[in-house]
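One chain of protein is taken out of this complex; the other chains stay put.
Chain nomenclature is as follows: A and B, assigned in order of appearance, with residue numbering initiated at 1 for each chain independently.
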């Protein structure tokens, strides 16, 4: 390692934001041809550091060396000139433009005053072949898959001559197959002499592709190690600051009365065809029922019907024996159902409301908080302070807008709110999506606590590990119907995988249609 | 934490303030280009507004309807709606108050409030039409409220012509004395400037705006729906009902504005050959005022001073009053393009920060 030339060196970088030190004298050193991971929980300061390297922020202290020369990166343009390119987590592409147009945007080859699209296409094709980034230069962005769009982002940086590529959480939006392809692409890039900095909190990926890893916690560098000298448990402990348990400890479930009964439920999807077909299932008090399935088999629609956000065309939903089919979300919520929505930004929070206001989003009208039409902000704030304390939501204040919190803390806040309603049934949809290890562990613990307190929990997740680890029973959904229900202890990924792909397996106690 | 709040409030205040200065400078450049002396012009403008009691009173008269229409636009905006229809709501408020003011004979204590309430309800219902079409049919409220402005204008002329205007006249009968809300003693103090209770009502309306949005259950729902309809639906709020409600309340503000204009300023309604313009200026007032009630009052004052003072500018300095429109347009431009403004104030902020450290 020492013999390798250092392409990026950041020394003693400090960046303060009002009320928080995002980076506290961070030192990072990346050698040529290296894939270097930047590991840390959400809000640890990884993105801030990379935004400084890319010229979006200016550090308050510290210096940056590129190719062993001190530089001032005051704008992304300068970063570009220095050969630094960033592949953002949220793509910055013009949907109605073609792949080529997006790649050359702002750097177009000109033919007089006209853009020379043909030579642009040739250049794109050449790059695409050189690095094994398969794209159709003439396809429109809106017509290609997410994985393909990411390749366009990568090509964009390469087209601008980047030698140092920063990937910001590149796998968050990809399917397993696409992740596999991305890893391949990264290897190709390094082979061609590029250097990669990978921002991630996924330990699996680091072990699979990276050479070295720098771990950041709360704005400070905890350690910088070679991947071959470490292991996932060690990394997780360093990232979170304590031992992390991947296996969820839980006692045997003691299921009691049926809380939720779904009978032959049918509902239309957004495309106007049935998304749910005569779906039936039961959840009992004191158990977690997990729903496993490939995305798009009716999971979202099921939850929307249960929570009143979508109308069922036939069938019944019973909560505690009382029919709640097609009632309003408010009625259902008040009947004892809590819901952790799968998209916390769209459904779960009003991002521009304060934390305090978000904590009473569903209960603001209760007599505790509302008297004679006026809100009692004293009571609301007290309530929020209590929940934030209890659920360890890290926020500068209860008056901070939800937008300013990290994803993990936003999710903790939602769970705090939903659990606090003391529901009979808790529906958790993708409760840990996009969260880091620490937050995931916390959330898993809370769901099991709910079960142990005798609540019924309906868990929906696209992460098979999570479903298997948390659930007591697992129902497999396929094309809008439950194709089988298995015992979580005795099943395997293989068995579930087969059922999820439509192969029907009858297993003990399954009450499929 | 306090520092955070301080910085934010400072910036939210600084941006419009700097935008106004930049707007005035742009206007000054335009004047110089036209061969006028901008200092003379602005002096004349201020002299017109503050020079004597009468004109000062008339400036207040000019500001009052702008507060109402500014609130009407800002309120809807807080709920995620773009109310271009304040003009129409203002006009139907005028109609309703004229109808009540002319047709009934009641004690003043009942008559004037009734006429104002009639204006409020009429404006509210007019706004609610656009809200209903949005909620029930998904029609963009921008389109419907623009169209309703024209409907209101011609509807007003028809109602007046058909029922209230004597043959050969251009104006309706005067409203009964009991409906008039002119403040006689105050008007006298201001040399017969047309001052009326509407100004006080406008300030109360701004307070009402604040209380309803930030202190009540309804306001919680309205803001929530405005910021994130999906989450509001999830949380059990009726999004559509809130859309209609927001447009109703917004329309009410404009409607009261129209009513007080009739009852306080004109005492009759004239056939209108064009829109009053208050509703459209209200959009700019709301924008410059950052859609906050206090901001709307300040922006209305700015707007009122500039438009009323403009005639002084033309009168004493010979600058055509169209130039004040250049100033106003520039202010709006700089508020909307706050990125440019931030570029200008960046050095100031930086210096301040360094000084603070």
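The rule is short, and it goes like this: contacts are C-beta pairs under 8 Å (C-beta built on N, C-alpha and C of every residue); 3 or more make two chains touch, one makes a residue touch a chain.
In the analysis below, contacts and distances are computed from a predicted model.
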Listed names "BMP family ABC transporter substrate-binding protein", "GMC family oxidoreductase", "Spore germination protein" or "RNA polymerase sigma24 factor", matching UniProt entry of the absent chain: "BMP family ABC transporter substrate-binding protein"
Displayed chains contacted by the hidden chain, counting the whole assembly: B
Residue of B:26, B:171 or B:216 touching the missing chain in the full complex: B:171
Residue of B:62, B:149, B:260 or B:291 in touch with the missing chain, whole complex considered: B:62
Residue of B:104, B:266 or B:344 in touch with the missing chain, whole complex considered: B:266
Subunit B residues touching the omitted chain (full complex): 34, 52, 54-55, 58, 61-62, 157, 168, 170-171, 191-194, 261, 265-266, 268, 270-274, 276-277, 307-308, 311, 314-315, 318, 320-321
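FYI, only the chains that are shown with their structure count from here on.
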Residue ranges of subunit B in contact with subunit A within the complex: 1, 3-4, 7, 215-220, 223-224, 227-228, 230-238
Of subunit A, residues touching subunit B in the complex: 18-19, 307, 309, 328-331, 333-334, 339, 341, 346-353, 357, 361-362, 364-365, 370, 373-375, 377, 396-397
